[in-house]
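Please see the structure below; I have some questions.
Here we show just some of the chains, and they stay where they sit in the whole.
Which chain is which? They are A, B and C, in the order written, and residues in each are numbered from 1.
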């Protein structure tokens, strides 16, 4: 058994745990993101400490952080900001100056708010101009129609919905911008933990819709930022 | 092996084939319906001949009839009417005098028309006042909103859609009447032969929606007629 | 970040949480319903307080309310009634004067009672004449046959069953009224949390059956009320 076999046992803080990828941030122009659930508090603190010592000063995001993990990481990264609903921790906590096109995040129901906030804050910390619109489900069309002006200003719209996953089809029919659809696990019975919404969104009857994983607010916000950064957006024109 | 074992071999036209249920029509107030696909032309002609000799003169419907089966049955039941798109054969072919509330059948796309026509004609031959509205998918909301007045007159709305199955949620948010949703197998890939639309409809975010089997236009039309017959409907009030 | 981004943080009780839809009650003739599970106690109390201040005096229902949520909401809405088995909270707690056709709710087994009660109470608080029949599963046909007279008086029958989901087919063969089938998650193993019953009901061998989501007693009661209100029912004729 050589030194490769020392996974998780070495003296350095990240030996055998993770291969922090600063080059990737430079290569892809995107900050580091750390997925919380699969890691112990100790592993997360070790990653946080290593981030603090990086010279590049880039933003780092920790996703799906419960309160105990968020508290421990905040101690290691003073000045970090944790959003309880979105379970997202950002460091540094100050939001960067926004630039590029507008990202609008819209969600169908109250229960979809945590995922929508994760998308919205991710785009915000990646440097986008953002808006969050809640409770515009298709059962009351007047609600989404009332936000039409705002939606038309977006360079990209993130649409978050559970249950029947119908909102992306409606929004994509209203706007010229691309739509990133996020199915949520909201619903019960034949919602099958978000599968119903996922399938509906993959079959959206309006073109211009692409889908990310169930409850993947981070992924949607990241992708929206990639699209919006290259796009000045209608409101700047 | 006793006489029970003579299935399909006896001299009478329906021995061992089907147990025509005239009492059921009386009991339930609903005409006989014969499902075509699982039966041979010979079996269908035997059933048709037996129907012709029944004294009650009730309407009979044959569903999912292709042209060869429809031709053979029409010979046995002169005056029958066959709708090629709906694949529905009705005997007698003359439509009964309509009564009760209005049944509106609305479908999302052109490809949903065969199933929508099956629902619409079923309700029509069961004695309902009916309307058929096509191509009102949610990707262009102005289309369904333009039919709002008609929809509000309905005692029951049958909504037919494939792909994302989003139309029933939108319609149920617009009308006070119950909505019968029919998923269709229209779509490809992750539509999974109508499963995506089925799941979406079962998770409709508006209350007042119930669902029938995929492509089951007959079942939706039948149920709509049951509801509308006891309901004078807004237009009669 | 504009004011749209203040979801869940504003001073008003419902800012960024939910868009209470009084117009919908007027538009659709149906009271407000609040789904409990996706919301915090604080959110539910905020909604309850807003409801109390609405001038219209309409009925409001809160579904799937556990004891702690029900207690908190009852404090905000004095006079509310909570049914522990159905987990349904109604405000005001007094039942409205019933009118229209009769809604009969029938369930197959003892374990289906909570869902059946949710359907029954929903229809009752929406103003229907109602009856609840329990333990009439098809393994003992004498039980459902003994209730045949009552079932025949219904304007609509809600049938609640888990496991094999066979009861709707049997009931729909006995009555002329439409049948709303509710699959429950009762069963184990290959019941797959209600999927077996759901599929069976979608394939009911009797026409006149439509299906709502698994365990969706509220949805079935709501739909039954829509149908029954326009229908005087056999017992009134």
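Rule of thumb we're sticking to: a contact is a pair of C-beta atoms (placed from the backbone, for glycine too) under 8 Å apart; a residue touches a chain by one contact, two chains touch by 3 or more.
Since the structure is predicted, the reported quantities are computational estimates derived from the model, not experimental observations.
For this complex of identical protein chains, the structure file gives a whole-complex count of 8 copies, while the figure shows 3.
In the analysis below, only the chains that are shown with their structure count from here on.
Remark: the per-chain Cα centre closest to the mean position of all protein Cα atoms belongs to C. In the contact between chain A and chain B, the residue numbers used by both copies make up over half of all numbers at that interface. Chain C has its Cα centroid 35 Å from the Cα centroid of chain A. Spacing of chain B relative to chain C, judged by their CA centroids, is 27 angstrom.
Note on chain placement: the centre of chain A and the centre of chain B lie 45 Å apart, centres being C-alpha means. Along chain A, residues 109, 140, 189-191 each make contact with two or more other chains. Chain contact summary for the complex, chain A toward chain C: residues 85, 95, 109-111, 113, 116-117, 120, 124, 130-136, 140, 142-143, 150, 186, 188-191. Only residues 24, 27-30, 33, 101, 155, 173, 175-178, 180, 198, 202-203, 207-214, 218-220, 222-223, 226-227, 230-233 of chain C touch chain B when the two sit together in their complex.
Listed in rising order, the residues of chain A touching chain B in the complex are 108-109, 137-141, 145, 162-166, 169-170, 172-174, 187, 189-192, 195-197, 199-206.
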